[in-house]
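Pasting in a structure now, in C-alpha cells, and then I'll have a few things to ask.
One chain of protein is taken out of this complex; the other chains stay put.
Chain naming follows the written order as A and B, and within any one chain the residues start at number 1.
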Amino acid sequence: MTAAVLIPLLPLLGWLVNGLWGGRWGRRAAALIACGTVAAACAVSVMLLRALGTLPPDARHVVIDLYQWIGTGAVQIPFRLLIDPLSLTMAVVVSGVGTLIHVYSAGYMIEDEAFTRYFAYLNLFMAAMLWLVLAGDLVVMFIGWEGVGLASYLLVAFWFTRPAAARAGVKAFLVTRLGDVGFLLGIFLAFGVFGTTDFTAITQAAPARLALGGGIATALALLLFLGATGKSAQLPLYVWLPDAMEGPTPVSALIHAATMVTAGVYMIVRLHAVYVRSPLAMDVVAVVGAVTATFAAAAALVEPDLKRVLAYSTISQLGYMFLAVGVGAWSAGIFHLTSHAFFKALLFLAAGAVMHALGGETDMRRMGGLARRLPLTTAAFAVGALALAGIPPLGGFFSKDLILSDVFHTGHTGLWVLGIATAGLTAVYIGRAFALTFIAPPPGGHAAAHVPHDPPPVMAWPIAALALLSLAGGALGWSLTQPGVLDRWLRPVTEGAARATAGSGPVAEAVLVLASVGAALAGLVLAWLIYVQRRIRARSETVRTVLAHQFYVEDVYHAALVAPSRALAQEAATFDREIIDGTVTRLARAVGAAGAALRRLQSGYLRHYATFVLIGALLLLAYWMWQ
Amino acid sequence: MSVPAPFYLGLSALLFVLGMIGVLVRRSVLIVFMSIELMLNAVNLTLVTFGRTLGSVDGQILVIFVLVVAAVEVVIGLAIIVDIFRSRDTVDIDDVDLLRG
Partner (left out) sequence: MFGITAALALAGGVGVIACRRPVHSALALLLVLLSLAVDYLLLDAQFIAVLQVIIYAGAIVVLFIFIVMLLAGHRGEGPGAGARLPAPLAVALCLLFAVGVLAVLAGPRAGRPPAGTPGVAGAAAPPFGTIQDVGRALFGRYLLPFEAASVVLLVGVIGAVALGKRLPPPDAPAPGGPR
C-alpha cells in the first residue's frame, strides 16, 4: 500500500527529468519519459485498486504517513495519504485519461519547439493532481490544489509570446486565487473547529462538533465551496475557463475537462460529513450548480469558437456534478465526473484533430463538411456528442439520468426542471457544433492550406480508446432500479451521508428517463433543423446579443474589478515613480547643484584665494574685538 | 623717543594695508611679490616699535629672523616665478589658473 506514494511521485520524477535535461536526448525520449511515468502511475493505481478490493469493505481505508511536515505544538500535519475507494477511483481516472492524453500530445505537439517543456509541465500537473486526490488531509490536499493551479497557468500560457495566451493564463490564476482565499479560510476554520485538518478525523468528528444547520457548519461548507467554485469554474468564478482555451488542446482536454476542474467536486464529496451538517450550504451548492449548468449551456449556443463551446459545456456539466453533490447524490456526482472525463476528453481530442487537420482553425464559421475527409474524427466526435447529450446507451446518459433522478427524488423539483432544460440546451449546442463542423457545407470553401486528413495513429488511438470508454462507461453505474457498481464501491466512503432517496417504482423511473431522453432528442432534432436543414432561423437579435455576451458577466467583472485595479496600479506606479523615485532623484540633483555652486569658489585665481584669506582674517579680527 | 608709539603703529598699519591692496589688485606677479615685501616691512616696523615700547630686545630678534626668512623667501619665490613665467609669454598671475575646479 505504501507503493501509493509512487502514483504522484513518478510523474514528478518525469517533470524533473524532462525539465532539467529534457532536450538532451531528443523528442522521442522526452515523450517516452513523460508518457511512461504517467502510464506507470496508472498501472500502480489499478493494482492498488484491486488490492483494495480484496479487503473487506470496512477496512478499505488505509492511511499512509510519509513524513512529519509540520510539527509545532498544536499544529501537527504530516504528509498523509488516504487510500480508499474514492481516492483510488479518482487516481485511476485521472492517470488513465492522463496517459491517453499524454500519448495524444506526443503527436499533436510534435512540431512545437518547446516540446520538452510541454511534457515537463504536463507531468508536473499530473503529479500535483494525483497528490491532490490521494491526500489524506486538507492542507496536504491544498498543496496539490495550488500545484494544479500553477501547472494550469503554465500550460494555458504555454505560448506565452502570444498576448492573448499570456493574459488568459494570468486570468486563470487570479480568478482561481479568489476562490483559494475561501478555501484557505475554510481550512483555518476547520482547524479552529476540529483542531486538525485530517479527513478521517473530520469525518468522524463532524456530527459531534458541528451543530446541524449551525452557522459554523454553513460557513465552513460555503468557504470551501468558494474554493471549489474557482477551481471548478462555477458561477461566479467561471470566467477563466473559456479564455483558458488559449492553451494547447490536449491541455484543455486534460486539465479543463477531465481532471483539474473536477477537483472541486471531489473535495466536496471528500468532506461530505461537513456538508451534511448544513442543509443550507448544500442547497446553495445545488442551486449554484443548476443555475451554472443552464447559464453555461445557453452561452454555448451562440459561441462561434469550437473549443469555447466545449469550455462552456464543461462548465455546464460541472454544474450537474455540483447539483448532484448538493442534493446528496455523492456517487452520482462521481459517476458523472468519470463519464464526463471520458467523453469530454474525447470531444476535445477530436476537436484537436480537426484543428490539426485545418492548420489551427477553431472558428466553426470557417469549418464545415469535414465528414467526408475526416471520417474517423467525425465518428469520434459523434460518439462524444451523443454521450454529452445523454443518449442511451452511452455512458453520459446513465450518469446524467442518475443525477436527475436523485434530484427529483429528493424533492428538488425546480432544480430538476432546470436540469431537464439544460439537457435540452446541451443537445442543441453540441448538435450545432457537430453540424457546423462536420456536416454543413463550408461557407466559402475550405480556406485552409492543409488538405484535411484524419489524425496519425499516435493521436488516433487515444481518441479511439476514449470513444470506447464513453460507450461502455455506462456500465459503471448502470441500473434502473438498483444501486450500480460504482455506488456500491463508494459506499464505504459515503455511508451514513447519503440522503434518503425515496425509492420509486419502475414506472415513475421510466417517466423520468423518458423526460431526460426526450429533452435530449428534441434538442438534437432542433439543432438538425436549424443548422443542417436551415429550416428555422433564430429570431431574436436581443437574445442572441445577450447570450453572445454571456449575460454581460464578464463586463461586470471588468468594470467592478479589473478597471479599478488597473487604475490603482497606475496610480501606485506613478506615485512610485514621481514621489519616491523623484525624492531620491531630486536629492541627488540638489547635491549636484550644491557642488556645482561651490565649485565656482575654486576659480584657480590666486587673487581670489588671497581675498578669501583676507576675509577670514577680518572675521577673526572682528571676533577678537568683540571679546 | 620723540614720537609716541601709535604713530609708528599707524604708519605700519597703513603700509601693511597698502601692501595688501597691491596683492589683491595688481596682476603682475612681480609687483605682487613686491607688495608682499611691503607687508613684511610693515610688520617689521611694528615689531621694532613694540620692542622699543616694552624695552625688550625680543622684538628685534624676531625682526632679524623675519629678515632672514624674507630673504630666503624672495630667493625661492623668484626662482619659482622665473620657472613658471619664463616659458609663458606673460607675467599675469590670472593666467595660472590650473587649480580651477
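One rule holds in what follows: a contact is a pair of C-beta atoms (placed from the backbone, for glycine too) under 8 Å apart; a residue touches a chain by one contact, two chains touch by 3 or more.
Predicted, not measured: the structure shown is a model, and the values here were computed from it.
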- prompt: On chain B, what residues meet the omitted chain?
  reply: 1-11, 13-22, 24-28, 30-31, 33-35, 37-38, 41, 44-45, 48-49, 51-58, 60-61, 63-65, 67-72, 74-76, 78-83, 85-86, 88-92, 94-95, 97
- line: In the full complex, chain A touches the hidden chain through residues 603, 605, 607-608, 611, 614-615, 617-618, 621-622, 624-625
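The rule is simple: only the chains that are shown with their structure count from here on.
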- prompt: What is the distance in Å between the mean C-alpha positions of chain A and chain B?
  reply: 96
Message: So in the complex, the part of chain B that touches chain A is made up of which residues?
response: 20, 23-25, 27, 93-94, 96-101
- prompt: Given the complex with chain B, which residues does chain A contribute to the contact?
  reply: 599, 601-607, 610-611, 614
